[in-house]
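For this depiction, one protein chain was excluded, whereas all remaining protein chains were kept in their positions.
So that you can tell them apart, the chains are marked A and B in the order they are listed, and the count of residues begins at 1 in each.
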Amino acid sequence: MRSAGTLWTRKHLLGMEGLSREEIGALLDTAVSLREVNRRDIKKVPTLRGKTVINLFYENSTRTRTSFELAGKRMSADVVNMSVASSSVKKGETLLDTLANLQAMNPDVVVIRHPESGVLEFLARHLDAALVNAGDGRHEHPTQALLDLLTIQDQLPLLGQSRFAGLVVAICGDVLHSRVARSNAIGLQTLGAEVRFVGPATLMPSQAAEAFGATVYHRLEEGLAGAQVVMMLRLQNERMNSSYLPSVREYAEFWGLNRARLRQAAPNAIVMHPGPINRGVEIASDVADDPERSVILEQVANGLAVRMAALYLLCGAGVRR
Amino acid sequence: MENRSVLIQGGRVLDPAHGRDETADLLVVDGVIQAVGRLEAPAHCTVVQADGLVLAPGLVDMHVHLREPGHEYKEDIASGCRAAAAGGVTAMAAMPNTQPVTDDPSVVGYILERAKSTGLVRVFPIGAITKGLKGEMLTEMGLLLRAGCVAFSDDGRPVTDSGVMRRALEYARMFGALLIQHAEDLSLVGNGCMHEGVVASRLGLPGIPSAAESVLVDRDLRLVALTGSRYHVAHLSSGDAMRAVAQARAQQLPVSCEVTPHHFSLTDEAVLGYDTDAKMSPPLRSQADRAALLEGLAQGIITVIATDHAPHDEENKRVEFCCAANGVIGLETLLPVSLELVRDGVMSLSDCIAAMSCNPARLLGIPHGTLGVGQAADMVLFDPEETWTVDARQLRSKSKNTCFHGRRVKGRVKQTWVAGRSVYRDGHD
Partner (left out) sequence: MSPTFHDEQLLSPAETLALIDALAARLHASPPPRSLPWEEWVVIGIRRGGARVAERLWERLCQRLGQKIPIGFLDITFYRDDLDTIGPNPVVGATDLQMEIDDRQVILVDDVLYTGRTIRAAMNALFDYGRPESVDLLVLVDRGGRQLPIQPHHVGLVIQPAEGEFIKLLDSGEKMHVVRRRLQE
């Protein structure tokens, strides 16, 4: 009999790095089961009654925080939100102290978003609670990648695929600063998909091909050619006031996704975006809103289910530690 | 009173400065090396049996941060000297990025006084190139040399302004002084906190390209060609910079460079897991860079091994990677990690010891790093075969930020002498 002991034994969800195909499968399967809960009148199950989940956000993100909060609540966990202004975070000792204080309250899971890469690995070495990475710097954002994988998985039949193997996914935009791109690239590779990174050279990680097994394109048209999944990344405003890019106008002109460019992709290609969208910058409104192509709202719905699944598996994984 | 006559019997006496490598006895009287050869113990003489051990000149580490004055909670001269003695280091050059900065003769005097009263080993201050390490106004190099400085550096930061660097070289040349550059183009460093490459990309950490170093080394070498001044690259980390130095040396320019044990023995993969004890400036680089550094050592282009011993307290290391202080300690691991070069056939034992003794001593113009008769008896006796595991908690430095914790190493210091006085004995400190 398959059981949790063989499929999910991790204490933390720190990233897609290191997750096996089976572990990703377990998480997605659980999420699929939990989606049904979100469609009922009574959108709540008692599974995590008596468990405490703390959302600790060092960066503003109403969407992700709300998604985790709702996920916890629909599983009947007690959810506490803590937002910490980035400006007050200067020293790591403060972070460790904050977490130590939280730990004294004996939470079962702490969900953390932080502007610096690697913070969760650091905390995991010093704290007992199960940690979920809700985005650390430009490193990883595993629940976003998992919800993207679930969204793609739903679309596989329409894309003429039975599996991820051989699927062509183009991740486009500011790859350098994107934890979404990193986590997706790692997860997609684990499942056997072909990953492309498409974007300006100034926004591409060093040695991306070696680091992620991705093929790098600088021209959007080339990167999109034949792609079945087009994943657009959000362009952060602060990139504009630096030497990364000359202007929004130029970026939209060369790397913005519009209808004409989308025709380069595979005939049924789907368009994804982690949100929030910069309309008219990385993606044209008519593409983002096209129900035939855009699965952006499915991504949001799947986000909730994936986060419920993550909390469920982590809350129980402690049993077999 | 301590007996000032010591006979070290039957060891392998290795003195690269004099091309000596033989089994012999060495006699020290009143802190000075009296004779080397087959010797009888005179009356009232301490005899040390050294069979199977190597007797070498006390190591000279030309790149150390002793943190005193100003950051005594990280290290002080006394604790730094204890660590040095345990590592077989009998002389070290202290970098000027203290608080206050060693940019004034009074600070030089303070350091020398503290070293004399509390220190076990010899401390030679390095003066700042520019006042307050700000990269703007030159320090009083003449007065600093007279006060006891052996070289100049703004280490921790580069001299970025080309005009200032040119004048610093010109000015130092009049005194024959050595300028040591921390070579990094800060605009290429940006907010980088590790080597730019596959590992940084995977970890999502902003990277520092190797070019950050070579760009500045290239510039400096042009200025050396212009001024003819003595120039030394601190903690060389990249293959390109190594090759630039090689070319300059081939053109007979007065250029030298050093490498640290961590740069020649580790790569950026040590950062995996966001280990802040693998964070330093310049960063651990790629396998190709490391291979180039080994080549530089083998070819005699890199003539000095120095630790860049940079103690940091736990509060500055037990933090997010990006916020962690740069630097690792190295005095107590210098010898065994460097001996890996001999084990791996990169260089001979004699060349390896020379890179940690007579070579840096010559650059600094100090009369140490040799076992010549008539020289002060600064010596290290070590067992080249003994293996041990580095344990950060066992190290004598006040700070424990070593990147070699848990490493199995071979070669252990058994005893260290400064001017004939035993300052460390294995198991007796």
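For this structure, a couple of remarks:
Note that in this section a residue touches a chain if its C-beta (ideal position, glycine included) is under 8 Å from a C-beta of that chain, and two chains touch if they have at least 3 such contacts.
Predicted, not measured: the structure shown is a model, and the values here were computed from it.
The hidden chain, counted over the whole complex, makes contact with A.
For the options A:Pro46, A:Pro157, A:Pro267 or A:Pro291, the residue in contact with the chain missing from this view is A:Pro46. Shown as candidates are A:Met75, A:Ile171 or A:Val198; the residue that touches the absent chain is A:Met75. Within the whole complex, the absent chain has one touching residue among A:Leu7, A:Val84, A:Leu191 or A:Val300, and that is A:Leu7.
The residue from A:Glu36, A:Asp97 or A:Asp286 that touches the chain not shown here is A:Glu36. Mapped onto chain A, contacts with the missing chain fall at residues 2-5, 7-8, 26-27, 29-30, 32-34, 36-37, 40-42, 44-48, 75, 312-313, 315-320.
Rule of thumb we're sticking to: only the chains that are shown with their structure count from here on.
Look at where the CA atoms of chain A average out and do the same for chain B: the two points lie 46 Å apart.
By the touch criterion stated above, chain B contacts chain A in their complex at residues 196-205, 207, 209, 273-274, 315, 318-324.
Here chain A touches chain B in the complex through residues 17, 90-93, 95-96, 114, 116-119, 121-122, 126, 136-140, 179, 182, 205-208, 210-212, going by the rule given at the top.
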